[in-house]
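To start, I am sharing the structure in question, which I have written as structure tokens.
Apart from one protein chain that is not included, each protein chain of the complex appears where it belongs.
Going by the order they are written in, the chains are A and B; count residues from 1 in each one.
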Amino acid sequence: MSERRSFIQGNEAILEGALAAGARYFAGYPITPSSEIAERAARRLPAVGGVYMQMEDELASMAAIVGASLAGVKSFTATSGPGLSLMMENLGVAIMAEVPCVIVDVQRSGPSTGLATKPAQADVMMARWGPHGDHSAIVLAPSSVQECFDLTIRAFDIAEELRHPVLVLSDAIVGHMREDVLFGVPGEVTPVTRRDPGVTPSEYVMHSDGPDGLPVPLPPFGSDYIVRANSSAHDETGYPSADPATAAANIRRLHDKVEGSVDRITDYEYIGSDAPDLVLLAYGATARTAEQIAIDGVRGGEVALVKLRSLWPFPEELIRRVVGSAPVVVPEMNLGQLVREVERTLGPDYPCYAFNRSDGQPIEPDELRSFIEEVVL
Amino acid sequence: MNRGYRKYILEEKFPLFWCPGCGNGIIIAALARALDKRGVSPNEIVTTTGIGCFGKADDYLATNSIHGTHGRALAFASGVKGANPDLTVLALMGDGDCATIGGNHFLHAARRNIGVTAIVSNNLNYGMTGGQYSATTPAGVVTSTSVYGNPEEGFDLCDVAIAAGASLVARSTVYHVGVLDRVLDEALKNPGFSLVEVMSSCPVHYGRRNRMPSAVDMMNHWKRSGMPESRFRDLPADEKEGRFPIGVLHRTDREDFSSRYASIQEEAGGVRR
Partner (left out) sequence: MKVRAIDGARLEERREIVLAGSGGQGLVFLGRLVGEAAARNGLRTVQTQSYGVASRGGFSKSEVIVAGKPIAYPMAMKPWGILALTDQARGMYADSGDGERLLVYDDTYSKTVQGQGEMGFPFISEARRLGLDTSMNMMALGAFLTLRPVVPIETVAEILSEADDELGRTNAKAFAAGVSLARKR
């Protein structure tokens, strides 16, 4: 294989990752700072037999990728906060009907129109709790162009395995920066593909688990199987039911399959010594600031970084294990979102600090270092 | 009588959930007959629905289905058809679903001329939630949210579809079943976007508030109102009031989305399936 690295933008790497994962359908509505994904999709997809559809809004985009995925084609969309707000409705359908698909959110400053071209990490809780009703969420967060490529492939794989929508939570910094990347070599990237259900059409039960404990494979519309995707509370066959026990089983199943897969989904990198005096817990573009601190060091102690590449389901056990008893600092380009989950996990008496910036600007190493040296250590 | 249409219907799920006198069952039966005539098997069909009385239609069809969200049936359908043009894709909606909350998707599905057959059961109000006015409720009509008479005008859905670019636009009523069978067959044959608007009875909510409280009253209303376009055209203006044309009202041979996109794939160097 050639070691030659490509030099591309984060948004472009997401599209290349999707193609490497076997995605062949994109529906979307252009929005800054994600539009490069749509533009590259429009150019690249038809060249590989795929389809790009520019929809009338994000409601339709999300609905269309659910429809396309049920038709047997790996599908995705890309947007930013205002568009993700509109996608919540039909993201709920993907969750409820157990339809695999990938949604990319290149976060920008909000709320509402906000600072349309500036970065933020303030969609973390929307990504978790956006759709109404009890549900779980699977969210991956790249901090480099390489991770844009790698995690997009991973997102499709998890979506297929768990038959659940997966969000790739990028941001305007990661989306627009260009870096050298190493693309997977065709043949070495082995994406998860749709399998045969392994039972006859009459035996097929759409919302049940196979022998491997994962949801049974999803046959495409048009095969010998009948597939009933239902946004209403339904029984195992997908037929609507108002029976309380059936509804409880329905909701419990959707919740448990994700929360029970936390180990399968969790992805992170630990940078630093084994017994640090302080642990930085960061993700996305902010993880790059934190990494700089971990490399340069601070006055008064040793710093380690836990760079989270998956945010939801939240890796509670991992967090408890890696922090030991060292103080934790969670820098975020928001007023404090993931830090709530860290505090919940570590308890009210644990020394946990939030460092926040919500003005459309990145957190700079100097300001984070000063905070650590003056406030924490 | 040919009973082939029964394979499209889940008779084990009967009785129908709809109220006595509702027109929806008539539309389901006509659709099943039309599908049978086209000879397409249930597993090759995808029925998409939204929310509302007719949004429950997929409960009684033996086809694949997406029971989605309010107004979005056409958006789900567009994704299905976009990804696999070989499927027969239906969008079954009420007037609330299609003309009101989903109006934008309706415009754009028609503009895109994507090969979906939209069948709209237009009962002129929101039946499921108790009979509130929708975007097709005529001005002055009484509903549970227009107790002094509807202050808004209703859409003529067929006019909207024609203006938006649908390649086949047809209308019938639940009384004119022969016309309904014929236009559904025409719609299923059309490769592009088709609208079949079916004026349908809701005696329980709409009729009760507008002096048509029984199923028979409503049937008589449709019998009087709908007439072939050739006859409607020649009516004097004052007699057109309250009446409408039925049959295929519009047809073009504009190329559908999937055919156009196949050309794009060819030009880009990707071979379609």
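Quick notes
Here is the rule we go by: a contact is a pair of C-beta atoms (placed from the backbone, for glycine too) under 8 Å apart; a residue touches a chain by one contact, two chains touch by 3 or more.
The structure presented is a predicted model; accordingly, all values stated were derived computationally and were not measured.
In the full complex, the chain left out of view touches A. When the full complex is taken into account, the listed residue touching the unshown chain is A:I173, out of A:A41, A:A122, A:I173 or A:V216.
Touch with the chain omitted from the figure is made, among A:E269, A:D359 or A:E374, by A:E269. Across A:R5, A:R43, A:R195 or A:R252, the residue that sits in touch with the chain not pictured is A:R5.
Residue positions on subunit A in contact with the hidden chain: 3-7, 32-33, 116-118, 145, 172-173, 176-180, 267-273, 285, 288-289, 291-292, 294-297, 362, 364-366, in rising order.
Keep this in mind: only the chains that are shown with their structure count from here on.
Note: centroid distance subunit A to subunit B, computed from Cα atoms, is 38 Å.
Those residues of subunit A that touch subunit B in the shared complex are 24-25, 27, 43, 45-51, 53, 55-57, 59-61, 63-73, 75, 89-90, 92-93, 97, 201, 220-232, 239-240. Residues 13, 42-44, 46, 48, 58-59, 62-69, 72, 75-84, 86-87, 104-105, 107-108, 261, 264-265, 267-273 of subunit B are the ones touching subunit A in the complex.
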